[in-house]
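Missing here is one protein chain; the remaining ones are kept as they sit in the complex.
Right, chain A next:
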Amino acid sequence: MTEQVRRRELDLSSSFCRTVYSEIEEVGWENLVRLGEDLTSLSFRITFGTISDLKPNLQGNVCFAGISLEERAVSNCSRHLFLSDRDEKGRVHIMEILLDKAYPKCPPSVSADVPYIFKLEWSMNSRLKDAVQQFQEHVEKLQDFWSTLDDIDRSLWVVDPKQPHRATSFRQINTGDDCSIMLLINANDPRSIPEMKGKLLPENLASVLDTQLPGPPDAHKSGQHSECGICYAQYLPIDDELGAKSGSGTDYTCDNNTCSRAFHSVCLGDWLRSITTTRQSFDVLFGNCPYCSEPVAVKISTKK
């Protein structure tokens, strides 16, 4: 009894093995980079078009050796290394396949470093090469997407991710002036205008528009005021008339702790000079804070 069961299991597994081996043969052993000991997991290297701008560090990730086919996998890798040296375009992809023991009745499950996976079409007559072919078609569809991202990586200052995966569809790029922008590339339509977002957008807007945008009405009141209470800007405009103060931030704060309003000494000085009750002693103006009316004293620049 038990002998029979074991025999049948062995038969089954040997037919499973034969199936898997023969189907790998069809795909090509040179494309196999890893094979699990029980043959239920395997990875193929898939190339598109005329192959591979693989960077050396990526190369290292590509060739992890299978257990039973270690020698073979390594030699495959080195061969591809040679190929990739000659070929500048194309890209290399690793397609990971998990097989159920009931394979090929159960379809294989496929995973890969792609932004989204395709829906595998599988029938009783399907073979691994069909899955590989469908993956290749999927990869082919994504070429434009990857070209777009490669173009961004090549021509722009990408802040994040530092070492993007092929599945990564976003890029945070430096736009200068301490701004950055998050681009989300649509894998189905990579040439459409990318979605732009990120928590940095408000800061970006403020920098780009060269103005401090008001916060929500309530937060505005309780928030720290680093903008000047007179010109409402954090930084003075760039203006030759302002001399050394041109473009500088607020440099005076009302001494009254319940007020603590920030000002540019330039603005506060100008304000005080426009008020008839202000007194001047040498280069110091004495007057009242325009917000809390407590006494303020501000040193003014003598030239002007």
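By definition in this document, contacts are C-beta pairs under 8 Å (C-beta built on N, C-alpha and C of every residue); 3 or more make two chains touch, one makes a residue touch a chain; residues count from 1.
The definition used in the following text is that contacts and distances are computed from a predicted model.
S.K.: If you had to name the missing chain as UniProt does, which of "UBC core domain-containing protein", "Cenp-O kinetochore centromere component", "DNA excision repair protein ERCC-8" or "DNA-directed RNA polymerases I and III subunit RPAC1" would it be?
M.R.: The record for the missing subunit names the protein "UBC core domain-containing protein".
S.K.: Who touches the missing chain here, A:20, A:128, A:230 or A:296?
M.R.: A:230
S.K.: Which one, A:121, A:239 or A:255, makes contact with the chain that was left out?
M.R.: A:239
S.K.: What residues on chain A make contact with the chain left out of this view?
M.R.: Residues touching the hidden chain, for chain A, are 211-214, 217, 230-233, 236-237, 239, 267, 270-271, 273-274.
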